[in-house]
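Moving on to chain A:
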Amino acid sequence: MNAFWTLVKRDLLLALREGGATGTALGFYLIVIALMPLGLGPDMQLLARIAPGMLWVGLLLAALLSLGRMFDTDQDEGVLDVLAMGPLPLELVAAAKAVAHWISTCVPLAILSPLLGLMLNLDLAAYPVLIGTVLAGSPAISFLGGIGAALTLRSRRGGLLIALLVLPLYIPTLIFGIAAISAVVTPPGSLEASLLLLSAVTIASLAIGPIAAAAALRAQLG
Partner candidate 1 sequence: MELGPHAAFIWASYGVNALVLGALIAWLVADGRLQQRRLDQLEARGVRRRSSAAQAGPGRRTS
Partner candidate 2 sequence: MQTLTQRLANPTRFMELSQWLLPWLSGLAALLLAYGLYLTFFVAPPDYQQGETVKIMFIHVPAAWLAMMGYMVIAVSSFGLLVFRHPLADVSAKAAAPIGAAFTLLALVTGALWGKPMWGAYWVWDARLTSVLILFFLYLGLMALRSALDEDPALAGKLTAVLGLVGVAVLPVIRFSVDWWNTLHQPASVLRVGGPAIHSSILVPLLVMAAGFTLMFFALHLKAMRNEILRRRVRSLTMAEVERAARLEARTAE
């Protein structure tokens, strides 16, 4: 388990030193959300009603941006081959990468989301739920995203391909995440059921993600 956390720490340090990925994701999220009122008109009631959906869709797209880097740089520098020969099973390597992606991208996005909620006139009562759903749902973004990142490691135009491969897999997370917030904003709706389903999807992706990503990496490494 030590090797696992060492790898997570290393990836986080790399993300911190390079800095670019997190900042880009946050900036992208901000711009996408700011574009929405410009496209839809400044009707506060309408914005409040669609805010949960906008915030979640924007977050998915923003988190998608940095997925491509999950294995790319390591592959270029040969680190991945070393990791594959190391003591840590490739499944745990993939999981560590996903955890690092979650901490370096999804958590900052989750922290930014209430601010963007203000811009969209989201009901104040919904803020705890907003942060809660994003934190509970976004691990699925990183773990399922890891599959896409591993699959497109060697392909041309990998960045665009990831979106096509991964976005359909995000649909359950998107639906349950939005439903939980909407349950507070526009009742009726069951907050508890949506949160439970959202967590179930996350847990399932914690299991599927590393296994599939490791299988994809193994096919490409040797």
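Before moving on, here are some points about what is shown:
Methods note: contacts are C-beta pairs under 8 Å (C-beta built on N, C-alpha and C of every residue); 3 or more make two chains touch, one makes a residue touch a chain; residues count from 1.
Picked so that all candidates are chains of the complex that A comes from, given by their letters.
Treat the numbers as computed from the prediction; the structure is a model and nothing was measured.
By the touch criterion defined above, chain A in this complex contacts candidate 2 out of 1 or 2. Against candidate 2, the residues of chain A that register as touching in their complex are 144, 147, 151-152, 154-158, 161, 164-165, 167-169, 171-172, 175-176, 179, 189, 197, 201, 204, 208, 212, 215-216, 219-220.
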